[in-house]
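First, the structure itself, so that you have it in front of you.
Complex shown without one protein chain; remaining protein chains in place.
The letters A, B and C name the chains in turn, as written, and every chain counts its residues from 1.
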Amino acid sequence: MEQKLNLDQQKVDLARATAAKIAEKLHSWIGDYTTTTTERAAARLLGIDGVDHESVPLPNVMVDKLQKEGILDRGLVPWLSMAVVARNQSPQGIAESLASGKLQVSEITALPEDKWMVVADSLAEEAAAKIRATRTKREEMKKKANPCGKPMLYVIVATGDVYEDAVQAKAAALQGADIVAVIRHTGQSLLDYVPYGPTAEGFGGTYATQENFRIVRKALDEAGEETGRYIQLVNYASGLCMPEISVMGAIERLDMMLNDAMYGILFRDINMKRTFIDQHFSRMINAYAGIIINTGEDNYLTTADAFEQGHTVLASQFINEQLGLRSGLKEEQMGLGHAFEIDPSMEDGLMLEIAQAQLCRELFPRSPLKYMPPTKHVTGDIFKTYLVNGMFNFVSILTGQEIQLLGMLTEAIHTPFISDRYLSIANAHYIFNNAKGLGADIMFKEGGRIQQRAEKLLNEACDMLQDIEKIGLETAMEKGYFADINRSIDGGKGSSGVLKKAPGYYNPFIKIFMNGLADMEGRLS
Amino acid sequence: MEQKLNLDQQKVDLARATAAKIAEKLHSWIGDYTTTTTERAAARLLGIDGVDHESVPLPNVMVDKLQKEGILDRGLVPWLSMAVVARNQSPQGIAESLASGKLQVSEITALPEDKWMVVADSLAEEAAAKIRATRTKREEMKKKANPCGKPMLYVIVATGDVYEDAVQAKAAALQGADIVAVIRHTGQSLLDYVPYGPTAEGFGGTYATQENFRIVRKALDEAGEETGRYIQLVNYASGLCMPEISVMGAIERLDMMLNDAMYGILFRDINMKRTFIDQHFSRMINAYAGIIINTGEDNYLTTADAFEQGHTVLASQFINEQLGLRSGLKEEQMGLGHAFEIDPSMEDGLMLEIAQAQLCRELFPRSPLKYMPPTKHVTGDIFKTYLVNGMFNFVSILTGQEIQLLGMLTEAIHTPFISDRYLSIANAHYIFNNAKGLGADIMFKEGGRIQQRAEKLLNEACDMLQDIEKIGLETAMEKGYFADINRSIDGGKGSSGVLKKAPGYYNPFIKIFMNGLADMEGRLS
Amino acid sequence: MSKDLSRIKAYGDTLNDGATQVSFTLPVPAGDEAREAARQMALKMGLEEPSITFMADLGAGFSFFVVYGKCKHTVDYSAIKIPKKQQEILSYYEINDLIKKELGRKVVVVAACTGSDAHTVGIDAIINMKGYMGEYGLERYPEIEAYNLGSQVPNADLLAKAVELNADAVLVSQVVTQKNIHLENLTELVELAEAEGLRDKVLLICGGPRISHELAIELGYEAGFGPGTLPNHVGSYIVAELVRRKKTEKS
Partner (left out) sequence: MSKDLSRIKAYGDTLNDGATQVSFTLPVPAGDEAREAARQMALKMGLEEPSITFMADLGAGFSFFVVYGKCKHTVDYSAIKIPKKQQEILSYYEINDLIKKELGRKVVVVAACTGSDAHTVGIDAIINMKGYMGEYGLERYPEIEAYNLGSQVPNADLLAKAVELNADAVLVSQVVTQKNIHLENLTELVELAEAEGLRDKVLLICGGPRISHELAIELGYEAGFGPGTLPNHVGSYIVAELVRRKKTEKS
């Protein structure tokens, strides 16, 4: 990648090193804890699925019972494995027995490690093999398909009805979308379980359920087949069930997952501890499954001002990167988020957008940056919005972004209609083609305003990271460093799901995933 | 102006010198001829206006009679002055007498020069003084008004009804337009007279009549008053009455006139000789009146391909410039036309547009270039068109154009609605403000594709000019050098209006206008 | 050009030409038949001489159309009467002064973005210190005690808080409107308030990008605020209404 900003490489290194320290600080305690959803994720990995007579998912049934019994702090896997050994049942069998009351948690007798751990490991290895197989399948399908252009066209569907979503997803793919994300029901991230089965009613989006993943995956595979392409499917991990949804994604061959270390804290008021712990296991899963994560820095600019808070996006990207690396994600799997959110009525706003986009590009050269469209400042003037989206596409092609979430001309009005997506794709096709090589032919004046803006942003981000390193990320979030949102360390939803690991805690997947990823090439600070 | 293209100045000089030679060749014979409309223009300058009982304009009545009598080759002014002297009537009185049959042309007795020329000169000087006064008034109004930004926003109204035009023109000005052009009825340019009075029925536009000029001028002055700005009014000189309409414009304080040396030949199949002669006097009038002309090179790209024929625009601009200078126009009065007409589906089309626009800018640094919007390739997809217009605005602000004719999102559908213009102005406001200083911060790679394209265009234009110089402009047009249109030397409409001047031909305005312009600063090759 | 305000029509470039632009998608693949279907649809909408200026196949059996036509409908503009909030907009200072002078106690407001809606930017703009577009938020008003409960607050929790704080006004924001979820949420709150006997004790005020004053009234609220609302607009309304009520009580 061509360097156009004349950045001070020492500053860049300092920012990255500082972020690494921040991440290390978190990692000094993250490993001591587990969460209910982490354990439920392990259950799901081991094949536990379905719901009880009250529609409670079996992973919840089992984890709740272990928690009630006060023995979840060793993790779910030991108990499950003991029961498997004792009763010679499959994990699903055990879960069903627990749900139906045929088996009580208290009846699971503690066995010594040598009695169950081999079983645990082999069950886990089996599960891991399935995920590897899915990963391989994706790679093969991608290899067979026509390569897709850059930036990749990413659109969302959000009908609230999975069957309608499937229609829209397919149409979008046929129109040229490379990536389709199914937006979730507005309330789902605060549910402490994952709904089950296909769903046809949701507001602002469709529930993320495993069956729903499957339905849309199928529709997109069909569209891929028809067009000789591979269409990527995206859903959202963030929320109270981050690791579980990652498991579902790994199994159903999703290709990307919204997965941010801080989004839940900031935008859903989820407990900090809970989120930091959850993100770690969740990302391990994504890393292992070969899934690209999308981080959520773009959201900061919907509550904070994009001109003044541009550097917070960078600081957060550095932190997300360092945390991601520590969960086994490669740089190539990190769809770090940023956004085109400067008020379009600002004089020279476009220059500022170019500076920020180019800066992100140069700071994270190996990461498939996810560039988010104008949202906050667009209005019901659909013509204007269409144009602003065009300038967003222009900045993207000019600065070499990779994942382009297409702006919708009705962003200020409703979740996208089928025609809105069509128009957004046509918009991107025009701009990306018409300005294809322009970036390669354009330079920024030495010491000019673009370079100055980039330098300023980098300096501010670096300062901010150094501040955070001093006070710790938790305190920084308490002080409203990100998104102009303050969150107290102990506040937020889901804290009751956090458990300090007891001696004897065991989760075979951590080992499998992290070792399996040891050959990673990602940059570790 | 910053030079970004690294142009070969010798080539530029060669192109200009060659164009000068082409212009000189035309001027070797233009001066030997006059035309009916040139003489009618002299009549109008001397105050002759109104129509006879058959609605034939009095300038036509008189010129037709002189032509029928075979004495028009001395020009209208001598005969008119003789009659004025002999009958002690005003020019208008003479014209009315001729129209009513009270006076016959044959009754005008030839007087010796010393008897009528002083009268002719003083009548002409009186007329010229009025034009100077109008010019001064414009300058004063402009001085009092808030200065207008660059590029200036130029919109068209084209309702066909002057009263509706006035409403629309005013609304456009209130919305932020700096310049309003009233499009003409599709058939007017082939009328060998100028219609009279206010008109409310026209297709594709409204007749250019003096009364119509007045009506819209008034509406725009009102809007100017309301907003503290000066709104410029534009109409079209081109056609069979080029000089006459220029006179009307000079009197009614129009600010710009479409006035091209070749447009009528190419796009209206008007006789070459007629056009070249007419444009000369027409431009003298505009020059004297302080009116900015708009040339029509943009039109070439509606019939010829913009990618392949880009250089023809440049060649024509050089010729228009040299001819303009020879009619007394300063460079600052030459709104040389060019256009954003490359097929938007072309890969890297935007780069090519930037190259061409920047090139025009650097070749004609003192001229207020008139940049025309995408028309040919836009479709009924109004969203797409709105976006393409945005990219056009972007190129304009990036390359420092001066007069921006705003693209309409319904270009492919109908003449503009009031809302179309509103949206186009909003489009320009957004882009011009958001990308205001970007051009100053951006450079083109040394030897990169933009510079290469510009070099190629300049070379091709230079070659073309040298070819034309060899064969003569008339033959070049016969061979279809411009706009892919072939026109035979003797063909086309209006040739019967061309007359070789007889000895004793006299038109005092030529002297007054050209001398009055002697202090011009424009560059003469 | 004489304009009859009792029969106004859309305008393109000539009075009463009815010029109107429409776009929509039909669930049939693009083609001559689809184009004709689009034309018929436009005719049914009252567009005369409809012209399909653009048709695109959207894949999966859908097609998109842009249509222009001359809409024949007229509207009686002269008969339109809009219910307006009956108070003038006061400034930050005026509001505080008025509270001091007329109420002599602090005004308590409780605000939230309710249901599963998490769009707090709008309500934050009204409540938080920082405010919006240069206007301070209600938290900053010395004479107002403002509590912002944040996002995704259940209606019941919001009312409980209002009771606890003896609030004068409850401010609800609703941004997500898909499948009219905002109407459901807003209606539920009114019903809950009535059930709990709170309805007369507190001003119920809602806001959001698709909320108008008329709609709010229809739903049983005292007032509704749409896009572009500034904190002092809301402050003015609350104070004026409280003063009004105080006076009515006295008399």
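Quick note on the criterion: contacts are C-beta pairs under 8 Å (C-beta built on N, C-alpha and C of every residue); 3 or more make two chains touch, one makes a residue touch a chain.
Small disclaimer: the values here were computed from a predicted structure and weren't measured.
The chain not displayed here makes contact, within the full complex, with A, B, C.
Only one residue from B:Asp73, B:Glu211 or B:Asp269 touches the chain missing from this view: B:Asp269.
Summary of contacts with the chain left out: across A:Ala99, A:Val194 or A:Ile382, the touching residue is A:Ile382. From the options B:His185, B:Lys330 or B:Arg449, the residue with contact to the chain not on display is B:His185.
Set against the missing chain, the residues A:Thr415, A:Asn434 or A:Gln451 yield one that touches it, A:Thr415. Mapped onto chain C, contacts with the missing chain fall at residues 3, 5, 8-12, 15, 19-28, 32-34, 36-37, 40-41, 44-47, 51, 62, 71, 73, 75, 77, 80, 82, 84, 210.
Contact between chain B and the unshown chain involves residues 158, 160, 167, 170-175, 185-187, 190, 203-204, 267-269, 302-303, 376, 412, 414-415, 417-419, 422-423, 426.
Although one chain is not displayed, its contacts with chain A can still be listed: residues 157-159, 161, 163-164, 167-168, 379-383, 410, 412-419.
Here is the rule we use: only the chains that are shown with their structure count from here on.
With each centre defined as the average position of its C-alpha atoms, the distance from chain B to chain C rounds to 51 Å.
The centroid of the Cα atoms in chain A and the matching centroid in chain B are 60 Å apart.
The geometric centre of chain A is 34 Å away from that of chain C, both derived from CA atoms. Residues of chain B found to touch two or more other chains are 381-383. Residue positions 56 of chain C each touch two or more of the other chains.
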